[in-house]
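Only one protein chain is missing; all other protein chains are in place.
What follows is chain A.
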C-alpha cells in the first residue's frame, strides 16, 4: 500500500498541478487549435464544449459532478487501493450505476460493496509497476528495437516480454512537440465531450486541446448525419471508433490495414471495459464532462502491453487463442480438474502459461470469446501484483457480458503458469482458493508444471522440422543431386524456402504458429512478417465479399500463401524466390503435419461449452 501511495502520483496527483496550468499551451505552433477554430468557424463543431475541454483551468472548482470524480481520483485510488472499487464507490456516492444493471445481468454485486478479499485487486501493485516503469521512460522506440534484436534465439514471446518494458513512455511530450508528432502510432481514448482519457504517448492532460480537436472532427461529421471511420494522408491513417460516449482514435503510419487498426481500437476499448465495465457509460449520461482519467490511473502497463501485443501476437487479428504444446493425456487430466471446478459453481477456470492456454473449462452454456481470453491474460500478465500473491479482483469480460463485473481469482504457480478462476459471486474467494489448492495438488502429483516448463523451453512447431520430400525434390532438380538441393541449401527456414506458418482451426477457435527461426530473426523482420500476415488476413476476410478461398502473393520480401476452408485457415510465408509448385506442396505437408500432432497442439473439444 505504501508503494501505491507514492507511485500513483504521476497519474493522479500531478494532474492537479497540470490542470492549474492553462492548457493547451499558448504556443502559436499548436496547429490543432487552428484546426479546431477552422471547424468552429464553420459553425458545425460544438464550440462551447470544445473550449470548455481545452481551456478550462478551474478544475476542482465549481462543478460538483467533477468534484466527485476528482475526489475519487485523488483519494480513492490510494485509500481503496483499487480503481474498480472507486467506480463502485462513485456509483453509490453520486452516479447510481448499478441499480438497474443488476436486474438484467446475473452478477450479484452490491453498489459500493467491498469485495471481501485479502488483497483486494491488482491495481495497487499495478501502480507500483507503472511507477517502476518511470525509470524506463527514456527507452525510446529505437533502443527498444535494439534490445529486442539482441536476443534472436529462443522463444520469441518470452524474449519480447523480457526485453520489452511495459508502461508509458514520453510523458513529457504533447502535440506541440515534433517528436510526439513523429511517433509512428498513437492511440487516444477520449470522451464525447473531448476530455482525454488515455494517450499512448504524452500526458493526457496536456493533450486536452488535441483531444478536443479529435472530438470536433468526429462530431462535425456526425452533425452531417454520418460517422467518420478513416482519414488518410500519405502514409498516415487516422482511424476512428465510436463506442457510445467513448471515442477511440489511432493515428498511425505503420502500414497496417485499416481493418486491423480498427480491430486494435476495439481491443483497446475491450481492455478498458474489462477494467471498468460498460456501466461507465452511465457516468457520462449523468455528466457529460465526467473525467475518467483517475479511474484508469495506474493501468498504463496494461494498455501499453496490449498495444505492444498488436505487433507480435497473432491472436490480436486471428481472433483465436493458442495452446502450449503438451502431451494429450496431461492436458486432459488438467482439463478434468478444471471441469470439476466449474461444476462447483465457477463460471470459467483457466490454466495459462503466459499468453498460451494449458487448459480451460467453462460452466454449462458459458463460452469464452478468444478476445476476452486475450484481454484477460494481458491484464493479468501485465499487472505485477498478481504475481506476488493470490488475488481476487473484479473484472469484466466485454464479449461475455460487457455490463457486469465478474470476480477473478488469480494465482501464479511459477513465473509463467497461473490459474484464473472466474465467478459471478463476490463472496467466493475462499471457495476459489480451495479449488486452486485442489488443482495445485493434481498439477504437482502429475508433474504437469515441470512438463509445462519443458514445453516452454522446447518451443512449438518449427519449419525446420518439416519432413523434406526427397522424391519430389529430386524430380524437380537434376538427377543424382539428391544430397542437398538448391532449395534446402539456403540454410534458412524449412524445406523449399518455407520461413513460417500459422494454422487456425476454425472449429476450435485456436491457432498454432510455428516458432520464428532464421531468417526471420530480428525484431524488425518479425514485425514485418507479422504485418504481411495481417494484410493477407485482411485481404482474405473482406467484410462485404466474404472470405476468399486461396491467395498467392509474392513481393520483394515474401511469398505468401493462404488457404481458407470451412475447417481451417493456413497462412504460410516463404522465401520470395520460392518455387510456387513446391510451396504449394509444402503447405499441404504443413497441414498434414498439424493434423498429425493436433492432439498435442490444440485443446480438443472435451469441454461441453459451445465453441
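FYI, a residue touches a chain if its C-beta (ideal position, glycine included) is under 8 Å from a C-beta of that chain, and two chains touch if they have at least 3 such contacts; residues count from 1.
Going forward, contacts and distances are computed from a predicted model.
Participant: Looking only at the UniProt record of the hidden chain, which name from "DNA-directed RNA polymerase III subunit RPC9", "tRNA (adenine(58)-N(1))-methyltransferase", "Trafficking protein particle complex subunit" or "CCZ1/INTU/HSP4 first Longin domain-containing protein" is the right one?
Facilitator: The correct option from "DNA-directed RNA polymerase III subunit RPC9", "tRNA (adenine(58)-N(1))-methyltransferase", "Trafficking protein particle complex subunit" or "CCZ1/INTU/HSP4 first Longin domain-containing protein" is "CCZ1/INTU/HSP4 first Longin domain-containing protein", the UniProt name of the unshown chain.
Participant: For the full complex, which residue in A:227, A:430, A:454 or A:595 touches the chain that was left out?
Facilitator: A:227
Participant: Across the whole complex, list the residues on chain A that are touched by the chain not included here.
Facilitator: Residues 31-32, 34-36, 38-39, 41-44, 175, 181, 213, 216-217, 220-221, 224-236, 238, 251, 253, 255, 258, 535, 539, 542, 544-556, 577, 579-581, 584 of chain A touch the chain absent from view.
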